[in-house]
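Note that this complex is displayed minus one protein chain, with the remaining chains in position.
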Amino acid sequence: MNKIFIHDQLIRFSHCDPAGIVYFPRFFDLAHGTMEDWFSQGLGQPLPDLIRDRRIGTPTVTIQCDFSKPLRMGDTLRFELRVLRAGNASVRLAYSGKKEGVEHLKLEQTIAFMALDAGSAVPIPEDLRPRIEEYLVG
Amino acid sequence: MNKIFIHDQLIRFSHCDPAGIVYFPRFFDLAHGTMEDWFSQGLGQPLPDLIRDRRIGTPTVTIQCDFSKPLRMGDTLRFELRVLRAGNASVRLAYSGKKEGVEHLKLEQTIAFMALDAGSAVPIPEDLRPRIEEYLVG
Amino acid sequence: MNKIFIHDQLIRFSHCDPAGIVYFPRFFDLAHGTMEDWFSQGLGQPLPDLIRDRRIGTPTVTIQCDFSKPLRMGDTLRFELRVLRAGNASVRLAYSGKKEGVEHLKLEQTIAFMALDAGSAVPIPEDLRPRIEEYLVG
Partner (left out) sequence: MNKIFIHDQLIRFSHCDPAGIVYFPRFFDLAHGTMEDWFSQGLGQPLPDLIRDRRIGTPTVTIQCDFSKPLRMGDTLRFELRVLRAGNASVRLAYSGKKEGVEHLKLEQTIAFMALDAGSAVPIPEDLRPRIEEYLVG
């Protein structure tokens, strides 16, 4: 269905460095916030419940980010989240980070599904797979 | 000369998430700490002075990280820093993150040199170039 | 007028520690976010503009916090912000941090107004004083 999850976040004082722009590791925090809200609002499975009740975590296996333009305190960062691939036990996500319609950064992240008590990978839960696939890119 | 900059950091409580392992965005903070100490101890040019006195910043243009094994509170993370490429105005760095000799994560980062007041890229400062190139991979 | 500024924030994964509860320094980040939104929405003076255009900062001079109950990922933290005192160059703020109507933490913070270029205290700007005083406690 090619859904896109849209998520806005305000760039705060605490995100910015002595040069007055977002300190780049904070973008991964912001992307994680987008992913959390995608789980709860987009997939209908809040991450805290997944972790606490189902004992499944979603560690990041690989991440890549290109920063083309800086962001500053007071800017609104819009992340557009899409799914690039839904594997057996992992999902590859793409985030386009925009300010007023212009892309400032691009991020790709692979998360795995992991049984927290066993510490081993598990298949994407069957109830989540179809909901995740709604966000698959064309 | 194929120098390697070795840097040890203790994994602290504040780096870890509810699963008890390092929350991945903190690794970029830790890598930035390694880069800061490389500038001061490896290159003899402390980053605070570069920023304040010479008005040159080193924003990250692109970053990529593969996480193969988790780290926990109390572990010591050793980063081995090497230079993959020294371009005109940018440097590509590789970090191998190890615990007790075993690689847990791998990171590649391109930083640019930027005139902070003009907001534009500048060539690698001539006094720094030879010192940076000492860390070039064979 | 005894106004209260009400501000809700979601407790995220990144706020929580290996015990699964908010790592206490994060509460100061969250309180700072409340203060930022109070400046923009409550006082009509966004902090980024105060800093960038008027070159006035609001450093914290003293802070005190009592933590009575923990908060967990997925909780909504409501801060109620009041002004305890508006001095010549400083403002004392009180934050009551609640979850579902029950207080979990209490915070008091004194901020000063500072001319960023001179590095010295300045009186509360005259246009802001009456708006700040609207939030004065009884």
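Things to note:
Each chain carries a letter (A, B and C) given by its place in the written order, and its residues are counted from 1.
The definition used in the following text is that contacts are C-beta pairs under 8 Å (C-beta built on N, C-alpha and C of every residue); 3 or more make two chains touch, one makes a residue touch a chain.
Just so we're clear, the structure is a prediction, and the values are computed from it rather than from any experiment.
Among the displayed chains, contact with the absent chain in the complete complex occurs for A, B, C. Only one residue from A:G20, A:G44 or A:P130 touches the chain missing from this view: A:G20. Summary of contacts with the chain left out: across B:D29, B:E108 or B:E133, the touching residue is B:D29.
Touch with the chain that is not drawn comes from one residue among A:M73, A:M114 or A:L128, which is A:M73.
Listed here are the subunit B residues that touch the chain not shown: 12-14, 29, 32-33, 36, 46-49, 51-52, 72-74.
Taking the whole complex into account, subunit C touches the unshown chain at residues 18-19, 21, 24-26, 28-29, 32, 51, 57, 59-67, 70, 116.
Interface residues of subunit A facing the missing partner chain: 13-14, 16-20, 23, 25, 73.
The working rule: only the chains that are shown with their structure count from here on.
Counting the residue numbers that touch the partner chain, subunit A and subunit C have more than half of them in common. If you average the CA atoms of subunit B and of subunit C, the two centres end up 34 Å from each other. For the pair subunit A and subunit C, the distance between mean C-alpha positions equals 28 Å.
Touching of two or more other chains is recorded for residues 13-14, 73 of subunit C.
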